[in-house]
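Of the protein chains in this complex, one is absent; all others appear in place.
Order of writing sets the labels: A and B. Residues in every chain begin at 1.
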Amino acid sequence: MNKLFISPSPHVYEDTTVKRLMFDVVIALLPALVFSIYFFGMGAIIVTLTAVVSCIAFEWLIQKFILKQEPSITDGSALVTGILLAFNVPSNLPIWIIIIGSLVAIGVGKMSFGGLGNNPFNPALVGRVFMLISFPVQMTSWPIPGVTRFTNWLKPISAADLDAVTGATPLGIIGNNVGKVLEKIDVATGDTLRHTVTIQDIYNGQVVINEEVVKTFDQVPEYASQLLGNIGGSIGEISAIALLIGFAYLLIRKVITWHIPVSIIGSVFLFAGVLHLINPEYYIAPEFHLLTGGLLLGAIFMATDYVTSPMSVKGIWVYGIGIGLITVSIRVFGVYPEGVSFAILIMNAFVPLINMYIKPKRFGEEVKNGQ
Amino acid sequence: MLKTFPKGGVHPAEGKYSANSVIEKLSLPKTVSIPIAQHIGAPSKAIVAKGDKVKVGDKIAESTGFVSANIHSSVSGTVVKVDKVLDSTGYKRPCVIIDVEGDEWNESIDRSIELKKEISLTDKEIIQRINESGIVGLGGATFPSHVKLSVPDGKKIDVLIINGVECEPYLTSDHRLMLEKAKEMLVGIQIIMKALSVNLALIGIENNKPDAISHLQNLVKDYPGVEVHALKVQYPQGGEKQLIKALINREVPSGALPLNVGAVVHNVGTAFAVYEAVQKNKPLFERIVTLTGKSVKKPSNFMVRIGTPVTELIEAAGGLPEDTGKVINGGPMMGKALNSLEVPVVKGTSGILIMPVVLSARKKESDCIRCAKCVSVCPQGLEPFLLNKLAQLGKNDKLETNAVMDCIECGSCSYTCPAGLPLLDYIRLGKSKVSQIIRSRKQ
Partner (left out) sequence: MSTTILFTVISLSAIGSIAAIILYFVAQKFKVYEDPRIDQVEEILPAANCGGCGYPGCRGFAEAMVKADDLSPFYCPVGGNETMTQAAEILGKAVEAKDPLVAVIRCSGSPEHRKRVNTYDGASTCVIVSGLYSGETGCQYGCHGLGDCVDVCDFEAIYMDEETGLPVVIDDNCTACGACVKECPNDIIELRKKNKKDRKIFVSCVNIDKGGIAKKACEVACIGCKACVKVCAYDAITVENFLAYIDPNLCKLCRKCVDVCPTNSILEINFPPRKVKVEATETVETKKVETPVGPTGENEKKENDNNIINQEG
């Protein structure tokens, strides 16, 4: 007779593994990649591939030669980090910058804390913020969708090229202009005429003072373009539809729960909505906040990173609302037009604290206290 | 919307292969070894010695306290010895070993099969009879039943809950019982209602047993006060606290018993045993055992005498399959893997599950990715990942403040962990250490 296996209960297991979860995330990210390739062409493929390959390579090298561990690249987490890192940068980013970003994401963001499961911050966002601060020009030069699709990506990007093929993101148009005071000296009277730029001015495309155009703005894309992804922005963030398809897939496969995305999107909508109601001239409508920038990408794929999000549902609400409030605050009051990355990183830092003080509701607990 | 408990839970593959197998009487084995500690509480004391002749239903071990139970002989024959034998715990425990000779029953047992509906005994007498008959909780916990029926002064019970949930995958013994012995079980429920003097009994059955639900719903019309409720399939709904929450939406306080919220929970098998003990004067010496598994030739439900070796059941179901990995006493979620097939069937054996190697092997362990799946499936609202870590580090004080003692060991956390971590293994370890500390503090 064979030897019987013995082990403590339970004796059956769900077929979910870390690998399967990671590859589900990859599958959920594919629609966004497809849309991005359609709008940005080769650049999107090149940047994504480079980021993926270098993330996996750096993880393998660090584990093999520095940490002397069994390399664990097959679990797919480096793949996810690579894709997310690429999704957070413009599609015309020079290759050497994305390689440096990958090194920071994997080396500093992940492996220096002990690898998968131990990093307090989302590695892809660590890499992204590092690149944003170190290479601000390249990181904020957004290719105009459809224009750079077939340009020669090997050629180094010069300043002239940048101007020719890049435009602003919708958030950039709003964030960099609304509230600015324009001055014009009236020739006839010698008075200085002042005008504060409003949302309506931006939609008009120009500011007219005293019948003279003093400033023109890039056209703000319509909501349909924002939904589809025909807007300037990072590789993965442009198409709201693609991201929502990915979200649906993750929900169906039970990879994530709805709590984090809904809490973030809900709080952004509410906070931005309140501001819009207070003064619609200076604060743009909340739905604009939802569809532009990295909000959906961040809420669905970055904030839901298992390692750096809270464990309890109550904690998740605190975390999600925190991200929402910080995002809107940075977008509306800060110098950067976009703030999702910073908001997620800031709330990542609070996750250990949230886990320590916000516990799930225990069965029978309330009754006990009530007695 | 079907009722269920609100938080956590998992839904493992059901695998109820033996759901349509009619209960068969298993032929008598050559020898039985009857452990004298088959219940939670003080072990009983053997009152027979080598060479004694016993009949079916004779008392062979006496309870040694309030939380303890009598043990009766399940066969007629000669006591060979009283010795330590390997039982389903994996340890050698004292057993009464009896060589079977014929099948002679104690004269006081009413062997007629007709249903006896009139309850002639008073509530005190009922509890006395249940105590005398050695009835314990047959759902698997084996808590002596008369203790649950003896309500302390000052407590008021207003509802009896009958557990027909059978949330463990694979097992079908309660399911078959509800189909084949429904009337007897319902009389048993009324006996328990009389003993507790309550007017309401709720039978909770998971929705994956529609035949049992409709069968009982037809029958309960004749039994006033008994109601049948279908429940959403969700493990571990058979846990006392979860079942009470699901059926009457009362939450048993942490560390307290169901009677603190005015409820008493009994298994359907216990109700049937109560009927036989009270109406037929038949002590608990046989029970329904499911023998099942994916590769088992003939998944069956057997009526088995206590003390029968597990091998006899396996033979009757077509032998041990080639690809056997684990043989589990109980269900796959909370059952115990047997380390020998010679162990006897005891009062708490609701099923013997034979798992193929591929299904029973543990997942390869990797690092915790803090996915919080364990937190979301824990029906008790605990944080298994944290308890696991604390138990590994031996931080018993922190374990206690994080409510490790509330763990019901349902195994949902280990089941769901994508990293394949043995969460429950360590939590159980931490729990036993903390309970030692609590006990020593009380002294």
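We take it that a residue touches a chain if its C-beta (ideal position, glycine included) is under 8 Å from a C-beta of that chain, and two chains touch if they have at least 3 such contacts.
In this text the structure is predicted, and so the values were computed from the model without any measurement.
From the options B:N260, B:N339 or B:N396, the residue with contact to the chain not on display is B:N339. Among B:V220, B:I306 or B:L429, the one in contact with the hidden chain is B:L429. The chain that is not drawn here is touched, among residues B:G90, B:G225, B:P321 or B:P356, by B:G90.
Among A:L4, A:I95, A:L325 or A:I358, only A:L4 touches the chain that is left out of the view.
For chain B, the list of residues touching the undisplayed chain reads 84, 86, 90-92, 336, 339-340, 360-362, 422, 425-426, 428-429, 432. Residue-level contact of chain A with the missing chain is found at 3-8.
Note that in this section only the chains that are shown with their structure count from here on.
If you average the CA atoms of chain A and of chain B, the two centres end up 52 Å from each other. Taken in their complex, chain B has these residues touching chain A: 7, 10, 12-13, 90, 169, 241, 245, 251-256, 261, 320, 324-328, 330, 332-341, 353, 355, 357, 359-363, 366-373, 375-376, 378-383, 385-386, 402-403, 406, 409, 411-412, 414-420, 422, 424-425, 428. Interface residues of chain A, counted against chain B in their complex, comprise 1-2, 4-14, 16-18, 20-21, 72, 75, 77, 115-118, 257, 306-307, 309-313, 359-368, 371.
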